[in-house]
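Removed: one protein chain of the complex. Kept in place: all other protein chains.
Now for chain A:
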């Protein structure tokens, strides 16, 4: 943004290619770069902090263990002890979304989760695992997921399509929620920060007025950190609840 007086809150979501692999159409964009950075940060943190494997952990190891315990309790609470076979999956999802959201809070960083295709891919990953594991484990009985117990036969033609649509809406609501939160939060933040710049260029009174949006921007930053955490948590909790359906398909 060269001109300080034009505020372009959408500019931060622009994707550009960093390099392309020949003319295959596969390119490495800034989004890919931050995905790699996210995964790299998570892997480096977890490997370094648990390298010592101390019985009495130091701070870094204690933090990693708390993350482990937190996600483990979440999966166990939502999908039972049987669902713990999905722990690595849910933990990866949670850490990826959490760290990607936090990365987005650093100025000049790109927010990976503010693009719906990324969150939708993550949600579809969950759905593919649910459907794949459900059919592999229970076979045709997995379809009982769409037939609630104790429903009389003559309403089934109405109930089953409703259940199917409700099931199919899960990846949509899961991805739209995360994407919408990150997108809206970052745009609001940019708009209020833009107010500060615009008002600040209007002379003394403008600088006085700019204090208000500045306060707002500070408060929104704190709110955004909370939203980042909560949305990563919600994403992981709902993922493990959907995985619960794959483990125990009958309602």
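Rule of thumb we're sticking to: a residue touches a chain if its C-beta (ideal position, glycine included) is under 8 Å from a C-beta of that chain, and two chains touch if they have at least 3 such contacts; residues count from 1.
In this section, contacts and distances are computed from a predicted model.
Of the candidates "Alpha/beta hydrolase", "ABC transporter ATP-binding protein", "ATP synthase protein I" or "Rod shape-determining protein MreD", the chain left out of this view carries the UniProt protein name "ATP synthase protein I". Screening A:55, A:106 or A:222 for touch with the missing chain picks out A:55. The omitted chain makes contact with chain A at the following residues, 55-59, 62, 65, 69, 73-74, 76-80, 150, 158, 161-163, 165-166, 168-170, 172-173, 176-177, 180-181, 226-227, 230-231, 233-234, 237, 241, 244, 248.
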